[in-house]
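Note that one protein chain of the assembly has been removed; the remaining protein chains are unaltered in position.
On to chain A.
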Amino acid sequence: MPIIQVKNLSKIFGKNAKKATKYLDEGLTKEEILEKTGNTVGVNRASFDVEEGEIFVIMGLSGSGKSTLVRLINRLIEPTEGSVFIDDQDLAKMDSKALRSVRRQKLSMVFQRFGLFPHRTVLENAEFGLEVQGIDKKERQESAKKSLEMVGLGGYIHQFPGQLSGGMQQRVGLARALANDPEVLLMDEAFSALDPLIRKEMQDELLELQESMKKTILFITHDLDEALRIGDRIALMKDGRIVQIGTPEEILVNPANEYVEKFVEDVDRSKVLTAENIMKRPETVDIQKHGPRTALERMRKEGLSSIYVTDAKRNLHGYVTADDVSSAVKQGTDHLKGILRTDVPKVDLQTPMQEIFDIIHDAPVPVAVVEDGKLKGIIVRGAVLAALAGSEVNLNGLNS
């Protein structure tokens, strides 16, 4: 049972917005509707589910409607059409009293520019949500302190937001949202105003917190790297429309259309792709069946300077080099054992590409991808470069 269900949610800004919805039915683009009616389409028929405990990222460039979409979910912006179900209650149809109670109990929001109240101390900021609910002072300060400690600000409770750095301010924002113990956290470009190093630190911390909290998080960002890093699933938006929803890998590997493809072109693939995505089928020789002659013949045919040696069950034994094999042939040896080398550069299927760089740099032979001692594939330098360039990767070509 998904915790948030968004159905056909639309927002059209401007007068007579209801009238313009018929153009959405006709499938006109944002520009066409603007020209015809003077109305701006913010969000166009968005539908998706968010499961409990997942980090669902909505990502798109500025103007794609992602910030509008998140505000439609807690109704900071009134939807023109559609529904938002949270625990089976439709927010879009609630009266203001019911809406207030949902905002107090179930949804908390973290803002891009932090949204902290400058006239309140860190502690007073963190307890704001509880104060609004009328919870008594001692109790709410205790909860607020706890959540401030969780984000590592236990020592700053009497400071004012203006005295803290950006990263710390956003921690206060996060603590304020968490103090309510909401079911869903809405994070609107929460880390976008921070500089890159701090941003990364905050992403890591969020993931760490999430390990223990298991909240449902709806995270808005324009940064694909960030989306890929923290998202369990990602929805890509363009011109108010959701163009693709999927896991980070699905989006990278199978972009739904040209737009997504173009988008993922620039992404730092090294952080997302793993050995499994870029390895290829290895040429091998069987240590029991094959001798130096076969090995030499195979290497010559494939133009290799070395070849991996396995057994019938594909257990990896090592590799032999072309030089060793040809001298063995000259000496008339008929097995490979004497010249087998075992200093194999190994990675497993889940090793991220970033780590493969270092290994492949020093490796004399292609890197072996190994699972349970069995050779699954090899990675050659060319494949790494190709994957980084985002072209012609024989992705998952070998998943047997």
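We adopt the following convention: a contact is a pair of C-beta atoms (placed from the backbone, for glycine too) under 8 Å apart; a residue touches a chain by one contact, two chains touch by 3 or more; residues count from 1.
The working rule: contacts and distances are computed from a predicted model.
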The complex's invisible chain, by UniProt name, from "DprA winged helix domain-containing protein", "3-phenylpropionate/trans-cinnamate dioxygenase beta subunit", "Glycine betaine/carnitine transport permease protein GbuB" or "Electron transfer flavoprotein-ubiquinone oxidoreductase": "Glycine betaine/carnitine transport permease protein GbuB"
Chain not shown: contacting residue from A:27, A:118 or A:303: A:118
Options A:19, A:36 or A:100, residue touching the unrepresented chain: A:100
Chain not shown: contacting residue from A:56, A:128, A:219 or A:259: A:128
Positions on chain A where the hidden chain makes contact: 71, 74, 76, 99-104, 107-109, 111-113, 115-121, 128-129, 131-133, 160-163, 180, 186
